[in-house]
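A single protein chain has been omitted; all remaining protein chains appear in their positions.
Chain lettering (A, B and C) follows the sequence in which the chains are written, and residue indices restart at 1 in each chain.
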Amino acid sequence: MTLTPELTTQLTAWRRDFHRFAEPGWTEFRTTSAIIAVLRDLGWDTVYGPELHDAEARLGVPDAEVLAGERERAVAQGADPELVAAMGDGFTGVLGVLETGRPGPVVCFRFDIDSNDLVELADDSHRPHAEGFASVNDGAMHGCGHDGHAAIGLGLATTLARVREELTGTVKIIFQPAEEGVRGAHSIVAAGWFDDVDLFVATHLKSDDGKGNVLTGSDGYLASTKLDVTFTGLGAHAGGDPEKGKNALLAAASATVNLHAIPRHSEGASRINVGTFHAGEGRNVVPKAASLRLETRGETSSINSYVEERAREVIVGAARMYDVDACVTVVGKADQESPSPELLPYVRACFEGVDGVAEIRDTGGLGGSEDATAMMKRVKECGGLATYVQIGMDTSWGHHTERFDVDEDMLALGVEAETTIALGAGRFLDGVGRR
Amino acid sequence: MTLTPELTTQLTAWRRDFHRFAEPGWTEFRTTSAIIAVLRDLGWDTVYGPELHDAEARLGVPDAEVLAGERERAVAQGADPELVAAMGDGFTGVLGVLETGRPGPVVCFRFDIDSNDLVELADDSHRPHAEGFASVNDGAMHGCGHDGHAAIGLGLATTLARVREELTGTVKIIFQPAEEGVRGAHSIVAAGWFDDVDLFVATHLKSDDGKGNVLTGSDGYLASTKLDVTFTGLGAHAGGDPEKGKNALLAAASATVNLHAIPRHSEGASRINVGTFHAGEGRNVVPKAASLRLETRGETSSINSYVEERAREVIVGAARMYDVDACVTVVGKADQESPSPELLPYVRACFEGVDGVAEIRDTGGLGGSEDATAMMKRVKECGGLATYVQIGMDTSWGHHTERFDVDEDMLALGVEAETTIALGAGRFLDGVGRR
Amino acid sequence: MTLTPELTTQLTAWRRDFHRFAEPGWTEFRTTSAIIAVLRDLGWDTVYGPELHDAEARLGVPDAEVLAGERERAVAQGADPELVAAMGDGFTGVLGVLETGRPGPVVCFRFDIDSNDLVELADDSHRPHAEGFASVNDGAMHGCGHDGHAAIGLGLATTLARVREELTGTVKIIFQPAEEGVRGAHSIVAAGWFDDVDLFVATHLKSDDGKGNVLTGSDGYLASTKLDVTFTGLGAHAGGDPEKGKNALLAAASATVNLHAIPRHSEGASRINVGTFHAGEGRNVVPKAASLRLETRGETSSINSYVEERAREVIVGAARMYDVDACVTVVGKADQESPSPELLPYVRACFEGVDGVAEIRDTGGLGGSEDATAMMKRVKECGGLATYVQIGMDTSWGHHTERFDVDEDMLALGVEAETTIALGAGRFLDGVGRR
Partner (left out) sequence: MTLTPELTTQLTAWRRDFHRFAEPGWTEFRTTSAIIAVLRDLGWDTVYGPELHDAEARLGVPDAEVLAGERERAVAQGADPELVAAMGDGFTGVLGVLETGRPGPVVCFRFDIDSNDLVELADDSHRPHAEGFASVNDGAMHGCGHDGHAAIGLGLATTLARVREELTGTVKIIFQPAEEGVRGAHSIVAAGWFDDVDLFVATHLKSDDGKGNVLTGSDGYLASTKLDVTFTGLGAHAGGDPEKGKNALLAAASATVNLHAIPRHSEGASRINVGTFHAGEGRNVVPKAASLRLETRGETSSINSYVEERAREVIVGAARMYDVDACVTVVGKADQESPSPELLPYVRACFEGVDGVAEIRDTGGLGGSEDATAMMKRVKECGGLATYVQIGMDTSWGHHTERFDVDEDMLALGVEAETTIALGAGRFLDGVGRR
């Protein structure tokens, strides 16, 4: 179906609003509040706050002080105070549910909504700055297109509300928080919201990939674990009492070099990166504290587990070397998960003929990590089909850079194709005998 | 001479005022302003601002933005705006000069005035907090007694003004900025203010050393160099493009471990400490920047030079390993310097009999580093005698800790003994044939 | 064609003779001498000694003293002294040439002949020991089946001599030295012996791969570079003069850890291994010398080059760190090279129906490295077709282990199939228009 000009315009407006008020993972109070308002207007049911999450399963939630500050800011920037209060200590995100009352499958679409820790480029060569919708929130910027994803999700909610009578079964749209750091999917999965899904599609805009090129079944996401490590030793005057210190900085430095020396794996790609290192109080004090933020990855979940296990040994060993304590916390986790092959021809068919779609491929693209894989995994475990769609943009900047921008033409394309997916899902699933 | 009760009371008042408005090195705008006001009232000449320093020789000056903020704060906390403006970009400190007009030696006393980077203990067990004179400046605290040193200096200016007619030659009192990090002495020495000094005494209060115990010639200060190092590489996505990055964090980690592995020296004690390490932008990005703050030390200046030279090689080598750039900046420097042996008996005699003085020793105490050694070195090069006096306090906390406090009884003791030193200097120097 | 019982028996006898007198790379004096004798008897021309190699292009040749000792041993173990002398300082290996005088293609087969640095298991569970043909040469053992390869080569020379009248063009059989360490192929290629080859087949027996399973186009060999590194510093008494030393051992240790920390490559598998480390003269002496033997690998030649270049930087940087010299020598090199796809069906057809052949596959098997790739590369550059055949054995030990043994049933199988390859080569090449 083709969108109305009004909806096309609205997609860009939504995306720019989210861009302007960028909110990092677990603090998407204003973003969630705005999405809930639209969904309610359209007649969708909404699930949010602690009901949406298994509280124990959340990963990498900021501390209470940060959350309180972000709640205040959200309200100051127009969020509904009641909704913000309901989201409490970081229970952000929302699940929209459209029950048709007619028998049929449960179809679910996923869009992530959090921003990145980036300082947006303040230069007129960068459209958000030139046209006045650059992020107003210090150090937060949509540098991975989640503002566009949220807009597509709302567009899809709009079109599906309009064709409600043609739908069967149930449609769910999950607006997921905290994808950056692969933190936000797990607690929603753990709360059971994917157990009944028959067909699942996650969506991502992709920079530098050719305008309108579509990948129907991205399978190259690496399994990954995100670890925070703190080393705790004992300070001492470096000139007067060097032997009395227990040097946490040296333990962390030694751990870092040896972490990167973890052997490759014969069965496929592995990665390790110590991304940040902060240690020490003063130049002349034996450093008593050091903290690392690191990540492991693997082409399969088992390769990632291998790297993670080796990393833990290296950390414990380095701490032992310097007689300091080490504390390791998992703050994010993604599995590798492949799309259901049976689903790909159907998705391909739904994208074919949509205005703006160029080449369609089925699989490919080794690279980052994604926690939508946790949703895909659960859907497949429960007998459903799942895939991950990437929509290419003809842009020249990388993801996670200060000059990332969305090709807004792609928003409508996504809404149209995925509306088609929803409309035909029942017939397709019957056809392949999967319901 | 015994002090008047008023002066004794005033010493404590001065010290507490400086404590309350603690200012770190090169930002002692309010402290300097207050000292200049007292010196002027007492009839001393004052040298300050760019005249006091050889601008090229200053080490470790904060950047212009920090200085501007600190100047504003100083004015808000009562500093004379004209004086603050005259000190410009960190030309803090003041030299008081008392010309008697009579022939005689140039006698010089040195007191340092800067605070430490510490968060003061907010607990009633800590007297400054309980009695309301704890530092009001965030992250700045007098944790090494320089507030007391400044008070002794003003007390000495007061007594010497009173006995002006009994003095001969010239008396100088240097209120030195930026002793922490051994940064502030060099530019004053380079400006020539110590070339004509015949007798030089630096003074330091010492915690945990026995109330009233005096060391007349502290000779255990280690030569030291303070280095800031930045490594600059190239960022890249750690999952997607690990080989494209140039990892500054790994270079810094490897440098750190190998810096600590620099061999000992057969001729005496050496030290090295990488005190702080900050690197990386995000967990999933190959880190493009890392910075270290480190220091080397040696029991002699040549041992320190050995460690510094080896350290520079390690840093360059580590950068080469990871194909990143390294930039090394000297931000502080102290030589080892011994007191003039001929001077010690005279100093001992001046302390003997002063109320509150307990045991007097002549030398000892290996430990930290001091840039007063640069002044001592210059004085001795120019034919003068120099020493470094430590006055012990019966306190149970270490220097550079959040609960450091001064035993205020020691302030009067220092003023009395050093007044005697000034009064008798001419006769003493004649006696040993040193003028 | 089926072999005579006599030849089958002879294959085993040759193999066991080579096994018993195992000779490592560039010292295959007795082995080469024995092969030349057989070839001459069969009427083949032989090329050996300096004529076979481009002397400048040889890699990893042992020093003159070692070679002299091995020549003596070879003669003592029955080698022809004249031939041994002709091979001089390690110009081992021999190329057999059969000119038919009739027009036709140049077909070339390659068999490697060197042994491994292993101590053979002296246990009756190990057949070579139980049946009396275990290696009599200390520290040398055929642990990779090259004894079997050489036997297949001689078997092929025998059968082809018998069917000489049915052949066209020229057949070459190269008995290559020094495959271990990927050292021996380059100088033979550089001497031009592969420039005129139209069809090239290298052969390898493969342990643990299923009896009689054949791989017609092994493409999984990793590109690799073998490097020897020496660090040279300065000794000193570790107690009395620690600062006077330049510590080569520490430079090598630091290099080693950082070599293993070279980042993974996004385009495929990479490897690095510091396999041996020898350093230091005595416990109480700062070590003045250290030597490493290491290798890099890559799924493509360009990935291997990336690792090698990074490794060289790490080595130079580590040397700089400790103010020592580093010297890096390439002692082996293998490219990645794929088989010619057009050739695989023909090879498959020649193996099909041969007695003992089980499953036939075309490609696969990521793993070690091979310098036959240099021959394949040259043949392809000059317009020929090339492949690498693996013949599986049902054995339970790994290559390069002390209990490796050859399944001697596979020798005849190889001879039969490759005789067929030679006989049909002209027709096949004409058919695909490749001559």
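Everything below uses one rule, namely that a contact is a pair of C-beta atoms (placed from the backbone, for glycine too) under 8 Å apart; a residue touches a chain by one contact, two chains touch by 3 or more.
Owing to the predicted nature of the structure, the values given are computational and were not obtained by experimental measurement.
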Q: Indicate each shown chain that the hidden chain touches within the full complex.
A: A, B, C
Q | Chain not shown: contacting residue from A:D323, A:E381 or A:D430 | A | A:D323
Q: Determine which one of C:L249, C:I262 or C:V347 touches the chain that has been left out.
A: C:L249
Q: Could you tell me which of A:L3, A:V201, A:V314 or A:A374 touches the chain that is not displayed?
A: A:V314
**Q.** Touch with the omitted chain, as defined above, among C:P50, C:G280 or C:G356
**A.** C:G280
Q) From the list C:A86, C:A238, C:V316 or C:A349, which touches the chain that is not on show? A) C:A238
Q: Could you please point out the chain B residues that touch the chain left off the display?
A: 257-258, 260-261, 263-264, 266, 269-271, 366-367
(Q) Using the document's contact rule, name the residues of chain C that touch the chain not shown here. (A) 117, 181, 222, 224, 226, 237-240, 242, 249-250, 252-254, 256-257, 260, 271, 273-287, 290, 293-295, 297, 366-369, 398, 400
Q. Footprint of the hidden chain on chain A, which residues?
A. 240-245, 247, 250, 254, 257-258, 261, 263-266, 286, 306, 310, 313-314, 316-323
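Definition applied: only the chains that are shown with their structure count from here on.
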Q. Most central chain by CA mean?
A. A
Q | Chain centre separation (chain A, chain C; CA means) in Å | A | 50
Q) Approximately how many whole Å separate the CA-defined centres of chain B and chain C? A) 69
Q) Hey, what residues on chain A touch two or more of the other chains? A) 257, 260, 271, 366
